[in-house]
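One chain of protein is taken out of this complex; the other chains stay put.
Chain IDs A, B and C follow the sequence of writing; residue 1 opens each chain.
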Amino acid sequence: MVAFIIRRIVQAFLVMFIISSIGFAIKHNVGDPVWQITGISVSKAERERIREQLGLNDPVYIQYINFLKNAAHGDLGQSYFYKKPAADVILDKAPATLELVLVSSMIIVVLSIPLGVYAAIYPKRIFSRVVMGGSIVGVSIPVFLIAIMGVYLFSVHLGWLPSFGRGATVNVGGWRTGFLTVDGWLHLILPSLSLSSIMLPLFIRLIRSEMMEVLESDYIRYAWAKGLKKYRIWFLHAFKNTLLPVITVGGVQLGITIAFTILTETVFQWQGLGFLFMEAVERSDTALLVAYLMFVGMIMVVVNTVVDIIYGVVNPTVRIAGTK
Amino acid sequence: MTDRWQRFKKSALFHDFKGDKVAIVSFATLVLLFICAFSAPLIAPYNPYDSANIDIMSSEIPPVWMAGGTNDYLLGTDAQGRDLLSTMIYGMRISIIIGICAVALQAVIGIIIGLIAGYYGGKLDGFFMRLADVQLSFSYLMVAIFVSAVLQAAVGVGRFAEIAVPFLIIVIGLAQWPQYARTVRASVLAEKKKEYVEAARVTGFGAHRIMWRHILPNCMSPILVLSTIQVANAVMSEAALSFLGLGMPVTRPSLGSLINAGFEYIFSGSWWITAFPGVLLVILVLAVNLLGDFLRDALNPKLYKG
Amino acid sequence: MKKLACLALALLIALSLGTAVNAKSLNLAMDADPVSLDPQVQLSGGMLQYSHMVFDPLVRWTKEMTFEPRLAERWERIDENTVRFYLRKGVTFHSGNPFTAKDIVWTVDRLKRSQDFKGLFEPFVGAAAVDDHTVDLVTKKPYPLLLNMSTYIFAMDSVFYTGTDERGLPKDAIVKTGYSFANVNESGTGKYRVTHREQGVRNVFEAYKNYWDAESPGNVDTIILTPIKKDATRVAALLSGDVDFIMPVPPQDYDRIAATDGVKLATMPGSRVITFQLNQKRREEFTNPKVRQAIVYAVNNEGIAEKIMKGKATAAGQQAPEGYLGYVEELKPRYDLAKARKLMKEAGYPKGFECTMIAPNNRYVNDDKIAEAVVSMLGRINIKVNLKTMPKAQYWDQFDAQTADIQMIGWHPDTEDSANYTEFLLMCPNKETGYGQYNSGNYCNPKVDELILACQSETDRDKRAAMLQEVERILHNDAAFVPLHWQHLSWAGKDALNILPIVNVMNFPYFGDLVID
Partner (left out) sequence: MNAPFSDKTKPLLSVRDLSKIFDISGGFLDQLTLKNGRLRREKTTVKALNRVSFDIAPGETFSVVGESGCGKSTLGRTVIGLYPPDGGEVHYGGERIDTLSSRRMLPFRRRMQMVFQDPYASLNPRKRVAAILEEPLRFHHPDMTADEVGDRVKEVMEQVGGDVQWLTRLPHEFSGGQRQRISIARALVVDPEFIVADEPISALDVSIQAQILNLMMDAREQRGLTYMFIAHDLSVVEHISTRVAVMYLGSLCEVADVDRLFADPRHPYTRALLSAIPRLGKKKSDHVRLKGEVPTPINLPTGCVFHGRCLYADERCVREIPELLKQDDGVLAACHGVEEGRL
């Protein structure tokens, strides 16, 4: 356990350090923020003065040292565009992305488990074949294409669902949530479905193949031989053992889901972190870029840790991964 | 050669293949698409890279069966007046080249690192696997966005069109190596324990010879299955990057940048500019995925999970 | 308490979405929202649009490019350097403070400090209050564009913005990248107050009940401004009924919107000219006027205007559009491929050459598509062009560093005057004076410089026009740049909106005057 905790902390620091370096490497490549905060007819000399004021003319290593110094105090710099500390902006936008990821994860869990289990138990049935066929088609359609088709069909053509944004949100203790209004839920439907479209087929296939593997195993045969009820075998014995690999993969996939929010949020103008990231790239709002990277890195370290702990809880025979 | 072919015909893989209609159809589709893509200059009605063929005045002509369509442009033209069919064939060629080369690059990096990490173990292993962990905790898309930002600045802008293809290959290749490294490492760890490796060491073979000539061939089935999946992924990644505007330039479009360019026209009625490349992309990726599925069932390798 | 208020407000908005019919509210989607509440922090189209909603200028442009009194009821020229403005009485700021001449003096002082505006107000000495409702604007020398510049004087509440805030910082500070009192608080005399602002997401403007302009027919009480950056998403939002009004409209969707029931399209010729500059320092070929002319002749800018801009652009043969002083009737677009090829041969480049081009991909309407089309057009006279398009965030750096041989730039004069184009784009680049700041073609003609400098203090309209037209002719003959077109401005909204009366060539829709049926 000690080793586990130390390892995680070390990993977190490593991640943060690498990210901040990468962030700094690209900082100078995504453009000059001074162009973004001044009108075009401002004179060159005036621009140079602003650049000097912002410390952009300092040598890169000095800027980096300054950044690390401030970061140690929790200050990730000022967002040029929002005129606020970058960390504040990230925290403002995080609820949108987290809610989107949460709802898509729910969709994935709620749909993939029954479908995957069904397809594993009755692999020959027509419905299973349809599910499996559908899932491989689903894997093959890029997420942005699904999003575009969704907007075209449900918003523009049929006019049933809103085409962009989060709709009405309610501020609950600083957390701006879309869960408390009907409008918010309507706005969630298309983006969350699009986002889950990439992972849902993968999870159905994963659950099916793991479940089938478990059903083939000796102890399940033994359970049949013992004459246990089939639901007991399927859900208590087989499914429980299916969960382990699913959880491990699930944790990693969550990271990919967060990245795919960049695509989904771009299409739907969903005001979350992914959208913020692309905007920050376009606006060369470099403090935001670095803050975003560090935030996502932090989330991933936390998620990996949680996955490892859950893994240990679900399967007490293996102690937490990474310890003996 | 014929000998090998004979043996292949007798193999279990071929036997399975013959019995699997889906695999046959997807393989045939893939072969057809590849032939089309690589004989693009021969079969495409126009050369979309030759500006003599492009006239802005013939832009957004609908497909031949729609009102306003002409026989000159079977699937219509795009917003620049390029023949859509030709542009798609050339675009598919770029997508396929990027997909395959990117996978080759990831495979080379991943296999080298996986072999070294798995075979030598110890600190080297620890270092590479931590690196892979860290990189995997960011998805490839994000990694690709960073790498592309850094590289784009490094190469300057003037010659971007010429280096865009190798550029994307490097971006996607660098973003995806951990998948290979982990799979290869897992296989190497399993193979390393087997006595044929000890036999090779007793004979005095060097580590390189053992890794490359003895262990690696035994890791091929997971690598093969992973490679098909990764080709599909790489084609999709390229499309995603192009969709975000970080991919192929508009003058040498891939399927992804064609979809992106057409996206702006989807409400205006010129749906074909985005729809046809979209359908082609899905067919291409689907065929690769179905083939990968077949291989996975037939070879039944243990892939590294997660 | 604050949280509770936010909660209540959010619920209110949620409710109002359902019952928007009677409240005459406007759901507005633009490509960007104001970057700050301080009208002097940045000189950009978005900020000026905001300023016209929340603040009032001394005078403003009419649709016909004449001046309309706003806070100034009338004005007169006292001597060659001074114009006296008589201010409207009984006007109050949103804070409740009365509006007086002091506020104008304060505003002009601050403009001269603002990093973005100080350039424009350089010719001014300042403003001087004569009495509470009379103020003199004084320039250093005779200045023909004094009234033009008065459209930028949006009265700020000098009492409200004086002193220090709760953080102990001066309230009048102009801060571009961080917190300032003025960035998050406003007190203007305009029709709308900012009641809710979530930057980049949603901005709510409510009508100010003591607004002075009772004659305005406008009947919109609430404006909800949502920035939607992606063209297709913005159009989808209008078509799906999520918003009532969008600007700008991408040309490719003009037909679709025009053909859709319930929404309508409004367009108007604009004054932003899109051009390419041919860098004579990077490319020896471009120093040859024949090559430059060949390129101009090879570019089918009428085709671009018709196809890429869907007819909603005017192909250009010069910098200034019709209606500007410098406009010369006979300078027409010159597409003629045969002549272009002939010129190339005469110049000694029958086999052409290879060069590079950069263009932004999110700055001007369809900028990347235009560049792409020009690349294939130049291909026809054997000039092989390597094109790279990039977001504007990276573009200006590259433009400034002149990294490519051919670079795109569009220009809209802040002064609404012909000379402004040449001052920035085509005068000999000079670091001291700042002229030719965006002249990446490095075109330099002393005669042009001479004429432009002379017309800066020429107050005789006819003499000035003659000089400016002379400049356009020289540039045309020299093929100093590649003119493409003047972008049209475009707006689209639901049928109930009377859009046309409130829009103008500057692209500042006067939402205060908007009538919804």
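Definition applied: contacts are C-beta pairs under 8 Å (C-beta built on N, C-alpha and C of every residue); 3 or more make two chains touch, one makes a residue touch a chain.
Owing to the predicted nature of the structure, the values given are computational and were not obtained by experimental measurement.
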{"item": "Touching residues on subunit B - with respect to the absent chain", "value": "126, 194-196, 198-206, 214, 217-218, 220"}
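Following the convention adopted for this analysis, only the chains that are shown with their structure count from here on.
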{"item": "Graph class of chain-chain contacts, one of line, ring, star, complete, other", "value": "complete"}
{"item": "Inter-chain pair with the most contacting C-beta pairs", "value": "A-C"}
{"item": "Distance between the centres, which are taken as Cα means, of subunit C and subunit B, whole angstrom", "value": "45"}
{"item": "Averaged-CA centre spacing for the pair subunit B and subunit A, given as whole angstrom", "value": "24"}
{"item": "Where subunit A and subunit C are represented by their mean Cα positions, the distance between them in whole Å", "value": "39"}
{"item": "Where subunit C touches two or more other chains, by residue", "value": "236, 239, 391"}
{"item": "For subunit B, residues that touch 2 or more chains besides their own", "value": "263, 266-267"}
{"item": "Residue ranges of subunit C in contact with subunit A within the complex", "value": "3, 6-7, 10-11, 13-14, 17, 35-36, 42-44, 115-116, 118-120, 175-180, 183, 199-201, 226, 228-230, 233, 236-237, 239-242, 362, 391-397, 414, 424, 431, 434, 437-438"}
{"item": "Subunit A - residues contacting subunit B, complex", "value": "11, 14-15, 18, 22, 25-26, 28-30, 136-137, 139-145, 148, 152, 156, 245, 248-249, 251-252, 255-256, 258-260, 262-263, 266, 278, 281, 293, 296-297, 300-301, 304"}
{"item": "Subunit C partner contacts - residues on subunit A that touch it in the complex", "value": "30-33, 35-46, 49-50, 54, 78, 80-84, 151-152, 155-156, 159, 161-174, 181, 183, 266-269, 271, 279, 281-284"}
